[in-house]
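Missing here is one protein chain; the remaining ones are kept as they sit in the complex.
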Amino acid sequence: MKQKHLVLAVLVIILSMLPVSGAMAADIYKIGGIFSVTGRASFLGDPEKKTMEMMVEQINAAGGIDGHMLEAVIYDSEGDPAKAVSAVNKLIHKDKVIAIIGPSTTPTTLAVVNFTKRAKVPLISCAAGIKITTPVDPWVFKTAQSDLLAVAAVYQQMKAAGIKKIGILTVSNAYGESGKKQLLGQAEKFGIQVVLNESFGAKDTDTTPQLAKIKAAGPDAIVCWGTNPGPAVVAKNAKQLKIDIPLYQSHGVGSPKFIELAGDAANGNILPTGKILVTSLLDDSDPQKKVLEDYQKAYQNKFSGNVSGFGGYAYDAVNLLAGALKGSSGDKGKIRDNLEATKGYVGATGEFNLTPQDHNGLSPDAFVMVEIKNGTWTLLK
Amino acid sequence: MMTDKKKYIWIEYLIFVCAVSAFGLVTENTYYLQIMTFIGINTILGLGLNMLMGYTGQVSLGHAAFYGIGAYTTAILSGTYGINPWLALVCAVAAAVLIAFIVGLPTLRLSGYYLAMGTLGFGMIVNIAIREWADVTGGASGFVGIPVLEAGSLVFMAGAGYYFLVWAIVFVAMIICRRLLASRTGRALRAIHDGEKAAVAIGINTHFLKLEIFMFSAALGAVAGFLYAHFVLFISPESFGFMFSIKIVTMVVIGGMASVWGALLGAAVLTLLPEVLHGFAEYEMIIFGLILMVVMIFMPQGLTRGIMDMIRTARRARA
Amino acid sequence: MSEQIIKTANMDDNDKAQRQLERLQATLNRACKNVPFHRNRIQEAGLSDITRLEDIEKLPFMDRTHLATHYPYGLFAVPLRDIVRIHTAPGSGASPSISGYTKTDLMIWKKMVAGAYAEANVTDRDIILVHLPSGLANWARDYKDGGEAVGASVIPNAPLSVAKTLMVLRDYKVTTLVTTPAFARHLTAHMFDRECHPNELNLKQIILVGAPDDGRTVSELRDSLHVDVWLNYGLSEIPGPAIAHECRYHDGLHINDDHILSEIIDPATDRPVPAGEKGELVLTTLSARAFPLIRFRTGDMAKFLSQACPCGAASTRIEWLAEQADNYMLISGIRVSQTQVRVNLKTALKLPSIGCTMKKSCRSGTDILLISLAMDDHLFSDEIKNLQQLIAYAEETLTEQNGIKVKIRLTQ
Amino acid sequence: MVHTVSLSVRQGELISIIGANGAGKSTLLGAVCGLLKNWSGEIEFKGRALKGMSAPAIVRQGISMVPEGRQIFSPLSVMDNLKMGAYTRFRKDGKSRVAEDLDMVIQMFPILKERANQLAGTLSGGEQQMLAIGRALMARPALLVLDEPSMGLAPKIVEMIFSTIQDLSHSGVTILLVEQNARAALKISDRGYVLETGKMVLQGSADELLVDDDVKRAYLGKDYGDFLDERNQ
Partner (left out) sequence: MQEIVQYLFSGITTGAVYAVIAVGLSMLYSSTELINFAHGEFVMIGALAMVTLWVRLGLPLPLAVAGAVAAGCVLGLVFERLAIRTARNPEPITLIIITVGAGIFLKGAAMIVWGKDPFSMPSFSSHESIEIFGAALLPQSIWIVTAALVLAGGIHLFLKQTLTGKAMVACAVNKKAAWLSGIPSEKMGILAFGISAGCGAVAGIFIAPITMSSYDMGTILGLKGFCAAMIGGLGSLWGAFAGGLLLGILESLGAGLISSGLKDAIAFVLLLLILYIRPGGLFAAKEAKRF
């Protein structure tokens, strides 16, 4: 009896590996998604996946694109490049998608682009790494703001606040490293001196040694570049050490979760973020306000969770793709061309103006600087 | 007796070669070829660790380090310095063997959990080194720009070409392992397997032997890393961390220790399982953990032995 | 060294069976390991493990022909260097019979004989005279050793005439006599001839060996000599006497269960007889090292006595019947196979066939085998002298072969 | 591999099982003491079948084993080691009864008294063996099973151990002793069994066995290889 079950299980496994041979319905556009739904970067991948599912549903409910329904095939990369590669090949060769959204992180994106390029499938990444779109590859796009812009926004703010010397503290992963590179690279341009750069592990429970060291170096401000929950630990530690200089965070913590995790310690932290966090604070004249409100409402209705800026990357990616799909009749080359020609799309992240030279297409005003006060966001002008 | 056994092995090889070629020639879907390619790469890793664990009883929780060393050496040499990848392969293997020698010398004097801890620490150090030496390795963001493998006019890209390359190497690795086991070293290995004290008593320098096998498995790990790097063309430290070390150990144990086919089976199961479990989305981890536990609880000798036992009992039940 | 171990005689049936089972296992394991003959038979019987005493019934019987075919050392279960004594007897076939003893065997046997003496109230104050015919010379040694073990003064077998024996009895103040029923009768007769009163002797007990009570010998001895008479049972093939002995209640013979496993079978069907019925006694040694016998057919008829013996010992008891299984005769303690005698006789007389009857007879204190040979044409010779020579030759040959005196009488 | 083996121990007896290495002595004990599973046959103790019982259950039945190689609990003190022997009895008999026995055992082994608070691991080999025996006694066994108590000990110590065992036997404990040192074991035993390659080949009273050549051979670990020796050729 037991053996029968085992044999059955083995059969199922084998069968599921066989090529699916059924003819695809002609009127469906299959688009792929690869997100870090679980694993270290699940805070990125989870909302992205949900948003993509929601958007596809919305588009289909509105009658699809040129009458074609969309079908989303989404795989979890777990933040692991090897798994992402596996997933991308599955999407390209098994599911035969016409375009791919994701992955969520820079390493996974860099790992998959080799395969999408070769297969000539347009890819819209949701990762921030600047390496993804510089140098420009014809088939690779991204919706997340580059670190370049985030750092620029931070430095702009610092310059205005008269901060000259900073200490930086970055998480030791791709995100932190990319941030560090930008922070170091752009500092001179803004007349800022980096007195010390330190790093911390994504799962570290304590960062006081680094902070104490930075404190001892006497900077005017500290920049922490990481994603939750590390920066919350940093914020808490900074408070314990009674560090009274401003603490700048990155857009990586741009979610209410950060305030929840860091508690009191979050107050006074300054960070660049997409406008999504501060939708209600935006001027009504801001073209993004309506888009963001719509997105937030829809998301909260469906998933009863708070919207984060990360879901917005997927939101924009789906919308960009939807726009490009129009009139493409499913031809990948056409989709690519259409994407490259997208102008003035106002999304959750910012206004996109894609060109053959710029596959991100965002301008620095995609970021606003916010400060956390009394456990909530306030806009800094 | 001996010739019989030899013949039997050749038949095994023949079946293996036929099956691999048939799959490669029939399957056109790159996805399946790619999965098979990963299985092949993991098999090479498993073969190396299997030799170490199965025959010398040494557990390495840092084997991903050699995988990483192989991958990064070739990436840096061929990507940054433009050296011919095949030459880089030689360097990668040499680097892995050298490091294995240096590390193994003191580490392999440890035993049991302390050895596990030692190897684990080594794996961690290598991983951190890769991440922190950003100028050379690309750091945590990963290394971009690994060239595609070429041999004359042949270009090994994802798909059938790479598939055959990897499995040819798997085949060679298998034969080398088998040869090694049949040799004097192999006999000594089996003696160690039966009891280290006994092996020492009959004059085997167990430490040197362990070191030898450690270096050998490091070399195989480096080859696997080389293949991985030139296949995915992008590498980042995350692929070579502690969890991957555990995964390799799991592959070996699940497949069955001290068995060449066990390495293959273990690699296949651990590579395929996540693919299959994708369908379970959020429940994937739970199911994966469960399968791991159940297999180990009911087939502690690994799947190779477990399945053979099952067939035997089934046959007996029918008889 | 600690005190004596508990004997099976003092155990309950369960424990006795357990003890016997253990020893049977050991015996079979050793026999199987060291003696090809036993190994083959055990393997053929398909007996891999002995878990109950009854398992022994799966094994075939041994009889005297097996002893002859494996002459000389084929049935020894220990290397010769462990053998400290080799007993030999004329045997019934062409070859002498042989059995060997290790030191331990001798010790065990000595203890067994000593036990029999003890039952017969022999103590270290007794003087024992062993008087056994030459065919039982081996037993004579055993009774000597056993007596010494008890601490008594032993006068071993000596080639004495009846008269001198009587003198020894009287003058040496012998208290215990070990002999055969035939000699005991002969001696009594001689005493009365000489008008020697039993009171002149110090004789207190007689241990009779070699033959069962024929129904009158024991009571006659008791009455005429005012002595106690004990019967001991033994086999000349299996290492010795005192396999079973009478206790003071003289109600059957106690088998030494510690060392001997006894069965009674129906000689016709080879199956065990129902409890209490008579049949052929089959013995298995349980502690013999050198020369184990497994299911050896004794040729003696006996039946098990089931009711408890008043002496309290729980050991198996048999009634030793004064008859023999078909084909066997017991003469002076030696079992004679009639078939074998016939074969031997034919060879000696060089005759293709003969007609004869055999019976036991007593001549001057010794049992002899009396063969009545029917004259026939082949045998008949013109010259009586030739015939007489032939018969004398045959008598001599058979006597030598069987270890007992053989007389041939010609009948029409 | 042990084949069918029957053996019995009567109350108050001191029984030895002897045999060369690998004769199956320890396997046999393993079955008796519940260390082994999957054997066939039956083991009865005081009329109760022991088959299928776990070792602790068997201890509760009154059989204590002193395992081979002085397996004491080295990080525990001598006293604690002894207490562990009475583990099953604390609930059943209460602390005071155990304490009485503790006294008794300590009286019996004066060396242990001196070292009561020392760690067991610091004792000498002979002392450890004494401790192991003492620990087994703490369970108030009706049957004490000793596995190779003399192994690896100096001759003088062995003598001491055996005399202790003999004293125990005289004090009424039934003892089953497994030994390679056949001579020493048989000298103090009532009866003995000889095992050879998993089979019982001899059994009998100790004095019988002591003079037996087979036993000498088993003791020496030799075999019947030279079954028919030169005398026969």
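Each chain gets a letter, A, B, C and D, in the order it is written, and its residues are counted from 1.
Methods note: contacts are C-beta pairs under 8 Å (C-beta built on N, C-alpha and C of every residue); 3 or more make two chains touch, one makes a residue touch a chain.
Quantities reported herein were computed from a predicted structural model and do not represent experimental measurements.
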Q: Counting contacts across the entire complex, name the shown chains the missing chain touches.
A: A, B, D
(Q) If I consider the whole complex, including the chain that's not displayed, which of D:Gly12, D:Gly41, D:Pro56 or D:Gly94 touches that chain? (A) D:Pro56
Q.
Considering the complete complex, identify which of A:Glu188, A:Asp206, A:Asp294 or A:Asp331 is in touch with the unshown chain.
A. A:Asp206
**Q.** From B:Met36, B:Ile254 or B:Ala267, residue that would touch the chain that is not displayed
**A.** B:Ile254
Q: May I ask you to list the residues on subunit A that touch the chain which is not drawn?
A: 38-40, 42-43, 46, 169, 172, 198-201, 203, 205-206, 208-210, 212-213, 216, 228-229, 232-233, 236, 240-242, 257, 260-264
(Q) Under the stated touch rule, tell me which residues of subunit B contact the chain that is not displayed. (A) 53, 57, 59, 106-107, 109-114, 116-118, 120-122, 124-125, 128-129, 131-132, 242-243, 246, 249-250, 253-254, 257, 282-293, 296-298, 300-301
Q: Considering the whole complex rather than only what is displayed, give the residues of subunit D touching the chain that is not shown.
A: 33-35, 54-56, 59-60, 64-65, 67, 71-76, 80-81, 83-85, 87-88, 90, 132, 135-136, 139
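By our rule, only the chains that are shown with their structure count from here on.
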Q) Which chain's centre, taken as the mean of its Cα atoms, is farthest from the centre of subunit A? A) C
Q) In whole angstrom, what separates the CA-based centres of subunit A and subunit B? A) 34
Q.
If I apply the definition of touch given earlier, which pairs of chains qualify?
A. A-B, C-D
Q: Could you please specify the touching residues of subunit A with respect to subunit B in the complex?
A: 3, 6, 13, 16-17, 19, 37-38, 75-76, 79-83, 85-87, 89-90, 92-94, 106-107, 110-111, 113-115, 118, 129, 131, 172-174, 176-178
Q. Can you list the subunit C residues touching subunit D in their complex?
A. 1-6, 15, 18-19, 21-23, 25-26, 29-30, 33-34, 48-51, 73, 78-82, 102-104, 107-108, 287, 289
Q. Mind pulling up the subunit D residues that touch subunit C in the complex?
A. 3-8, 10, 13-14, 41, 187-191, 193-194, 196, 199-214, 224, 226-229, 231-232
